[in-house]
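In this view, the complex is presented without one of its protein chains, the others remaining in place.
Right after this comes chain A.
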Amino acid sequence: MYILQNAFRNILRNRGRNMLIGAIVFVIIIASVVALMINNTADGVIDDYKDRFAAEVSLVPDMQKLREQLMEESTDGSVRMTRPIIPAEQYIVFGESDYLQGSIYTAAVGVNNDDLTAVDGHLGGGTNRRGGSMGGGGSFQPTLFLMKLLGNEFDDFTDGLREIAEGRMPENENEAIVSTDLAELNELSIGDTLTFESELLDDEGEPHEIEYTITIVGTYYDATDEYAEGIQQNAFTNRRNEILTGYDTVVSAFIPDHSGIDINATYFLENPDYLEAFAEEVYGKGLDSIFDVTTDEASYNKIVGPVEGLKSISLTFMIIVLIFGGTIIALLSSIAIRERKYEIGVLRAMGMKKQQVAFGLWSEMLLITCFCLVVGIGAGMMVAQPVTDMLLEHQIEAAEASVSQTSGPMIMGMGAVPANSDAEPLENIDISLGLITILQIIGIALVLASLAGIVSISKITKYEPIKILMERN
């Protein structure tokens, strides 16, 4: 106890030297506080995004590979590319996997109702079927559809592009909502029941009639563009003709081995690390090798990239400060010991043990460090947010520059969604000081103090009091 008291007094007795040491420790602690706060907050952000983005798997055709394949098979060098389609059954089979925490299915089918007038009906109909509107091979002339029944396609509602005008969202099977435009055009009202026809094709291309009976439970305002960019304009592609219902409603008419109902699935992995295992599984279950099993890496990188950059900058910075600071502290304490040799000799002559002397010196360092810790954590918290904002801004600029470089010209298959279309980089991180960060900083402070302690102890053990005291005389 008296050693601590003496240490405390010594700090006040040697104010000049201790203020110098304190200033260095203070700088190290502030730097560490800022770096660790950024680092740990960034870790949290990255983990969060990993869970959200890296876990979302899509099956995307590799158009480059497809083109090469077709080129090889082609006799006249001309290639007609169509987007390959995964059969609906496969989507469902792939979804039954232990690696997934869940899947979201959507379904779409072209439909007609002779009693209804479609928006832009004068432009004619269309089809999304294989071979599609391009004419296809053979003599078979496919049925053209004027409207589309979409199962579980409600993203536009969450994005604010569509909104319920009247009634409610479909909840039960065979309930649907239509656009206000379509409703006005046909004087449809809530409670009306409509019958839609469609057809599915078997392997030989033989059509098979199907039917949907739908009750209208609501109408929606539509703020989306009527036509997606670069797409042929007809009633079928006009988005006002989309009749929105549940996934189950659309697939209720599904017949195995028949095409016509497009099913799409987004799978969510239990853990982003399962990606490879899941890919192996789906290829084993018969996925065509032309498809890649990927996570949305581009979006992920665009969003998380700047944060990761920020993290590595702050860590590098901290390591440099720690190495420099540690060296200076080691040097200073070794000089301090030489300066205090006489004092140590006196204490030893008075019967103080080496360990006690060392403990005293270590306590002094520890007390200085504790003081700096309190002040440093406070100051660090104040500067952490502005420093982060500044660094992050640079990182986002760098990330955006590199994205526009790599995205270049993209081969777009029909209906291919350009990657990172709506991925916004993280523009701000709210830096906070967590318990773990505090513990890490205390750990760093203890190591610093002990570093000085070790230097002192190693010096003290070399001195015998008689030599110290006699040398002075």
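Everything that follows uses one rule, which is that a contact is a pair of C-beta atoms (placed from the backbone, for glycine too) under 8 Å apart; a residue touches a chain by one contact, two chains touch by 3 or more; residues count from 1.
Quick note on the criterion: contacts and distances are computed from a predicted model.
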Task: Missing subunit (named according to UniProt) among the choices "Polar amino acid ABC transporter inner membrane subunit", "Sulfur-oxidizing protein SoxZ", "Chemotaxis protein methyltransferase CheR" or "Putative ABC transport system ATP-binding protein" - done: "Putative ABC transport system ATP-binding protein"
Open item on the list: Can you tell me which of A:Leu20, A:Met63, A:Leu332 or A:Met352 touches the chain that was removed from the display?
Closed with: A:Met352
Open item on the list: Given that one chain is not shown, which residue among A:Met382, A:Val447 or A:Ile466 touches it?
Closed with: A:Ile466
TODO: Tell me which residue among A:Arg9, A:His208 or A:His394 touches the hidden chain in the full complex.
DONE: A:Arg9
Open item on the list: I need the residue numbers on chain A that touch the omitted chain, in ascending order.
Closed with: 2, 6, 9-10, 13-14, 343, 345-354, 464-467, 469-470, 472-473
